[in-house]
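Only one protein chain is missing from this complex, and each of the others stays in its spot.
The chains carry the letters A, B and C, assigned in the order they are written, with residues numbered from 1 in each.
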Amino acid sequence: MKKLINSPDSVIADALRGMAAAHPSLAVDLENRVISRASGATQGKVGLVSGGGSGHEPLHGGYVGYGMLDAAAPGEVYTSPVPDQILAATRAADSGSGVLHIVKNYTGDVLNFRMAAELAEDEDVRVVSVVTNDDAAVEDSTYTAGRRGVGGTVFVEKIAGAAAEEGADLDAVARIATHVNEVTRSFAIALHAGTVPAAGKPGFELAETEVELGVGIHGEPGRERGAMAPVHDLVGYALDVIHADRPVAGDVLVMLNGQGASPLIELYGAFAEAVAWIEGHGARVARSLVGNYITSLDQQGFSISVLSLDDELVRLWDAPVETPALRWGR
Amino acid sequence: MKKLINSPDSVIADALRGMAAAHPSLAVDLENRVISRASGATQGKVGLVSGGGSGHEPLHGGYVGYGMLDAAAPGEVYTSPVPDQILAATRAADSGSGVLHIVKNYTGDVLNFRMAAELAEDEDVRVVSVVTNDDAAVEDSTYTAGRRGVGGTVFVEKIAGAAAEEGADLDAVARIATHVNEVTRSFAIALHAGTVPAAGKPGFELAETEVELGVGIHGEPGRERGAMAPVHDLVGYALDVIHADRPVAGDVLVMLNGQGASPLIELYGAFAEAVAWIEGHGARVARSLVGNYITSLDQQGFSISVLSLDDELVRLWDAPVETPALRWGR
Amino acid sequence: GHLSAFPAVEYVVRTIAQTAVDNETYFGDLDAVVGDGDFGYSMARGFEIVLADWDAIDRTDVGTFLKKVALTITGRIGGTSGPIWGTAFIRAGVAAGDRTAVTADDAVAMLRAAIEGIKTRGQSDVGDKTLLDALIPAVDRLEAELAAGAGGQAALEAAATTARERAEATRELIAKRGRAAYTGERSIGTLDAGAVAVAVMAERVAGGWAD
Partner (left out) sequence: GHLSAFPAVEYVVRTIAQTAVDNETYFGDLDAVVGDGDFGYSMARGFEIVLADWDAIDRTDVGTFLKKVALTITGRIGGTSGPIWGTAFIRAGVAAGDRTAVTADDAVAMLRAAIEGIKTRGQSDVGDKTLLDALIPAVDRLEAELAAGAGGQAALEAAATTARERAEATRELIAKRGRAAYTGERSIGTLDAGAVAVAVMAERVAGGWAD
């Protein structure tokens, strides 16, 4: 394993210093590991906080800014942040109108965010949590840990962020966030595992002829190993799973996301296949994102997220956003 | 080698279909392989055309749009486009005010652009060419092919694009483009070679303990193999070379660019080291870009480009831009 | 060094912490099979601070001591393990209260409290393929041996043996909680990292115990 790092222990601290230097629009608290808007919490606006393990950049720090998050709490690589850190992010995001916690559904994230929310409530900050769980690869059952939160989290942050910026109150922002999560499904396929710096070797081994179908964003194994195939077939497999779980119909927002080490030229090729599949099923790609939006370190592969649009969601999606990783309209 | 492709022969065509579907602001001519603004050439504005081998995405197609290029001609992977294709891009960019060709200094690119320029002149389109050659890794001598054009090309496209948008005439746009190239130096280090789809194996082999110092954007070998080292040292090496060639002083624009397969968390860490080095040398990072802007397929590594800013360059850099890969101010 | 206020409690906590630090790679590798591989790193980073701060931890009473350790853990260990192990230490501390010495019965009660805390926090129980699958049977065995009149050393050895057997037996379980749960059936055949950690800790506690 070769990586552009100083040591596995300094990865997060070094990256935070880099983010601080690269983005004057961000305030980066190196001590507490909190990324927030340099402008501070917006008076009268619901605050949006997310966080989770690092290694998914630009998620979440890259989505702090006008129209999306107010603060983010990055944990160690693939490890949820600790309660104190989330509490500090919550404080940074609060202007008195309450704070929405956007939490990806992993036990560690859920537990630490819950503890942070309790601490915040003790300080009279009202917190509502929305747990994202859009991964169609995992069976949803009350007997399991449920579905994982993956790519749909980006949609939740953008759309709930726009609603908050428009002045919606905490319950309304939570409602739209919950709705976005409900109408989104994602599925990921990996060609080659990423390497956690502290581990020093890829999270799993795949032969030249194999792919991991339904892989998680932390390199968790998926539903099965499959045979390597043309991107047409891989994209078709992913969309078949999504479609079986929640029909792909009407106008959709599609994110063709790279896992970190698949080049953009491949992601565009994969997106072309996704559009062909979706149009072949009578739906329409009305909005899209193609690129690295929720990654898994240097993992090779892609994920597809499909959201069913309605007029309000289109309006909120199109609303201005100004963050390091997503920017339009201003 | 596993890639998200259908076949090595379809990579460019598939990616162009994907770009067309992803970006309504672009007109993608699949037949001639030309990417231009959907709005057409802007009346009264100098047209900007660039192009070169594919595999460097988002360069150049991702920089077509308001404030940057009018059209781009993507060749086969790592292979310059053909004259007819560049001519078609030139036609798409021309509104009667002449066209600037931004050409990276590689024999193939220079020859094909020259032939295209001759064909365009036959059609009474005035063309001026600016050849970028900012790679400090290569010795510049009239007895050689000269320096390679690398990361500085992004700066040239952005800044010359802003000048054109402001209404500068062809000679003035060419002058600023030439100036940007002259005040920019770049240097790249690779940890692991990228794989050209048609070749099916990495362009070169590096041991776990080795890095390629001064590597080119097509995986061309650099000045020497070096020992793998902490990112602090790698960044220091790159900046030492740049500094020896053209002093890093005053206010600078820095691009910490990923070669395609190095994750953003590492690029931010590398950028932190670059900022520390630059400030340690009494200069100031006044503007920056951190991310994948000129890639080499799935190559692991980074490049640094440093441009000496003055007030006019800052103004043109900050001017609004609206392209798939670079966007601010609108 | 400090004067040991409650040597048995300190010994157990210190052994747990040292085990976590010593087994960073091993525990991480176990978690990597169907989890995400951070268990070893998280535990080592958290417990190494416990060791670094060791002499300074408030020893007013056992409850205070354990709660301070708990705070260090939750403040430093992210992921699932922070809340889980933090809760265990908090609850054990609450059960110990202002005691400054701990009997065998107290110890069992503290472990029971820790287990209840983990169950509530993790919404988990025996059979879910978590550390509880080693911890609960081990504490049952400890209590039974002590009740049957075994000495501390013998009872701990027996409990460690049970912990190890049950940790091994997690291979047969489908993970229902934690990150491994997302893999469903594919988790069969793999060891639960947390259960193995409990077994190794129990073995080291027993191995160094002197009645």
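In this text, a contact is a pair of C-beta atoms (placed from the backbone, for glycine too) under 8 Å apart; a residue touches a chain by one contact, two chains touch by 3 or more.
For clarity, every value in this text was computed on a predicted model and none was experimentally measured.
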Of the chains on display, those the missing one touches are B
Given B:Val82, B:Val103 or B:Leu307, the correct residue touching the omitted chain is B:Val82
Considering the complete complex, of B:Ser7, B:Thr107 or B:Thr209, the missing chain is touched by B:Thr107
Out of B:Gly18, B:Gly47, B:Gly65 or B:Gly219, only one touches the absent chain, namely B:Gly219
Missing-chain contact, candidates B:Ala72, B:Ala162, B:Val196 or B:Val211, resolves to B:Val196
Chain B positions in touch with the non-displayed chain are 53, 75-84, 106-108, 111-112, 115, 135, 137-139, 143-145, 148, 196, 198-199, 203-204, 216, 218-224
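We take it that only the chains that are shown with their structure count from here on.
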Nearest to the mean of all protein Cα atoms is the Cα centre of chain A
Chain centres from averaged Cα atoms put chain B and chain C apart, in whole Å, by 55
Distance between the CA centroids of chain A and chain C (whole Å) is 32
CA centroids of chain A and chain B: separation to the nearest Å works out as 29
Where chain C touches two or more other chains at once, the residues are none
Where chain A touches two or more other chains at once, the residues are 77
